[in-house]
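Notes follow the structure.
Every protein chain of the complex appears in place save one, which is left out.
Presenting subunit A:
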């Protein structure tokens, strides 16, 4: 990517490769990728028309249907919507698609304080941002229950994943399964986030917004679920395969899974939080992969995000030592290419700076007197989707 405010590289004719000065008007109207729409002359354009025009029908049908139903692109963290695909120097093949209207949550469900206006009030000013809470047995019991519900909800979403399904449909399942159990989907309206879970496809690192895009054979997709139930949050995510994926993607997902597994293995009282990053970073680099540095694990409980901050990279200055009764997440994001990330115009979706794929796994953990309890652990009923896991093992992570 070119540096700074300079223009993107000049476009070449999609048919012959010479420098282009014209574009297909239909593509311009539909905001389709410019690379396929640029032409050097009317003649080239005419000659290419027969095969080129199919690009329009695909998106034309989709967008007209969607905009009729009120689906639009997300901007400004969810505070606004737009009918047109935003302008951006996309780092990979993926593009945002319009999103559906915000889903509703029944009145009787207990909601966190951002549900109404999108702004958390208690969380930012809480003392729990500065010190790590030791949960009471009562709080721990609630967290066990909520985390188990979150696992059931994620599993339900995972079961519908296949080519042709949109991430919006996954979101709908997550949303409905959550409220059916009496919970609130924590991401919904958290700092205006427009959906009930995050769906991160391919080069998206995290915080992808469920939209109208259909999953394609060969994709990888992470689904990140947090449920708020009985006053506490439970947070987890898994990366899934869509249809048949290539070896590199399988490797990426497996190594990421192992990074989390190895990190969890060291959790016990007396271990420094900063050690987590060392473990993850070591395993990732041994496999030739990189670690995302902009996002970290976090404390969780009655607040969605609180102390401690747990970076996943090595040589960090994280403060604190694990103690029994603490609950927090570890959620490594591992990239095929470089570690750097960029933010999409929606101001949520984080993508790899080089457009290569990224995977993630997450658990909510409880430090016990002797070690760790994985509150969001896989259940015997969890879908058996990872070749490296023995099926129906209750203690498997």
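We take it that a contact is a pair of C-beta atoms (placed from the backbone, for glycine too) under 8 Å apart; a residue touches a chain by one contact, two chains touch by 3 or more; residues count from 1.
Just so we're on the same page, contacts and distances are computed from a predicted model.
UniProt lists the omitted chain of the complex under the protein name "CobW C-terminal domain-containing protein" (options: "Ribosome biogenesis protein BOP1 homolog", "Cell division cycle-associated protein 4 isoform X1", "Coatomer subunit gamma" or "CobW C-terminal domain-containing protein"). For the chain left out of this panel, the touching residue among A:142, A:195, A:298 or A:363 is A:298. Touching the chain that is not shown, out of A:100, A:146 or A:314: A:314 (per the contact rule at the top). Between the chain not shown and the residues A:31, A:103, A:144 or A:191, the one that touches is A:191.
Residue-wise, the contact with the chain that is not shown comes from A:28, picked out of A:28, A:248 or A:265. In the full complex, subunit A contacts the hidden chain through residues 1-8, 10-11, 20-26, 28, 34, 38-39, 41-42, 45-46, 49-50, 53, 57, 60-61, 64, 77, 87-89, 119-120, 124-125, 129, 190-191, 272, 293-298, 304-305, 309, 311, 313-317, 319-321, 329, 331, 340, 342, 345, 347, 353.
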